[in-house]
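What follows is a set of notes on a single structure, which appears directly below.
Here the complex is missing a single protein chain, while all its other protein chains stay put.
A, B and C are the chain letters, set down in written order, and residue numbers restart from 1 in every chain.
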Amino acid sequence: MTIKVVFFAALREQLDCSEISIAANEVQTVADIKTKLAHKNEHWQQVFSNGALLSAINHDMVTSDNRVKADDEVAFFPPVTGG
Amino acid sequence: MTIKVVFFAALREQLDCSEISIAANEVQTVADIKTKLAHKNEHWQQVFSNGALLSAINHDMVTSDNRVKADDEVAFFPPVTGG
Amino acid sequence: MPLTHSTAVKISIQNQDFNLQDEVNLLEQDNAVDGAVVTFTGRVRNKNAGLTVSGLYLEHYAGMTEKSLEKIIIQAQKRWQIGRVAVIHRIGQLVIGEQIVFVGVTSMHRQDAFAAAEFIMDYLKVQAPFWKKELTEQGEKWLEAKQSDSKQAQQWDS
Partner (left out) sequence: MPLTHSTAVKISIQNQDFNLQDEVNLLEQDNAVDGAVVTFTGRVRNKNAGLTVSGLYLEHYAGMTEKSLEKIIIQAQKRWQIGRVAVIHRIGQLVIGEQIVFVGVTSMHRQDAFAAAEFIMDYLKVQAPFWKKELTEQGEKWLEAKQSDSKQAQQWDS
């Protein structure tokens, strides 16, 4: 019962990590995941202190208070710059 | 000392005429030319009674009170429908 | 013929078809500052006012056409920060689906390119001396000008 967490672009490079798996029973919201990731170490804490980061659940943009459940794919990334 | 008068599209077909020359000393304005042409015969009178007709002097759209002079090219045509 | 900065405007009245990619490449040739290109293409539709149309005949007033398009483009250049502009209008006989008109505008800012391209089309519709004769199932018929086109052009004044 896990949640797949993926990272993109500058965020992925800063973390030097593109994907991580976390236990679904330890988190209830996107904000919980962020907090959990920030507690890994000082570097991750610093990276996740960036208030501009965006998040998505199962390919839909969401805000931090959105709930997550097992088998969800949660993504974190910087503001988009396509086009 | 003449003025070249040209007709386009539906107007040209109605008149069955694409170009006519008139004496410059007989007209002062675009409206004068229209009046003169309308007096040619009943058919031309009817055709020129169409209030929607547009006019140009030397390739610039003008209104009926614009003055004309010798060697001008004056054009009459229906509202445009390009694009 | 490549467009240079001193000849940033192309106006062409022609019988033959045009190729959008070629026109856009020309607009962007040696023009690495303008990242945005907006184009409008008008095509011959199969219906008008309820009648089935098989084709069009397009007439224009040579000389005045070019002058009126130049004036419209100058107005657009004054209103918006745009780079290059191309306007192509076909004349003569055209069949259903064929391309009639092309307007292409480059800019550093997409908003300016969108606005200028729409402005040029709106004014072309009411000021450039082109006339369409439709070939319908009921014979040939000169198109009537649409009031909606006049209103659309007037909108830019407000």
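Throughout what follows, a residue touches a chain if its C-beta (ideal position, glycine included) is under 8 Å from a C-beta of that chain, and two chains touch if they have at least 3 such contacts.
As the structure is a prediction and not an experimental result, all values here were calculated from the model.
Student: When the whole complex is taken into account, which chains on show are touched by the absent chain?
Tutor: Listed by label, the shown chains it touches are A, C.
Student: For the chain left off this view, which of C:Val9, C:Leu51, C:Ile96 or C:Leu135 is in contact with it?
Tutor: Answering carefully, the residue with contact to the hidden chain is C:Ile96.
Student: Contacts of subunit A with the missing chain: which residues?
Tutor: 6, 8-10, 13, 52, 56, 59-61, 75, 77-83
Student: Using the touch rule from the top, list residues of subunit C that touch the missing partner.
Tutor: Residue positions of subunit C that touch the missing chain: 19-22, 24, 28, 32-47, 96-97, 108, 110-111, 113-114, 117-118, 121, 152.
Here, only the chains that are shown with their structure count from here on.
Student: Give, as an integer number of Å, the spacing between the C-alpha centres of subunit C and subunit B.
Tutor: It comes to 27 Å between the two C-alpha centres.
Student: Just how far, in Å, is the C-alpha centre of subunit B from the one of subunit A?
Tutor: Spacing between the chain centres: roughly 73 Å.
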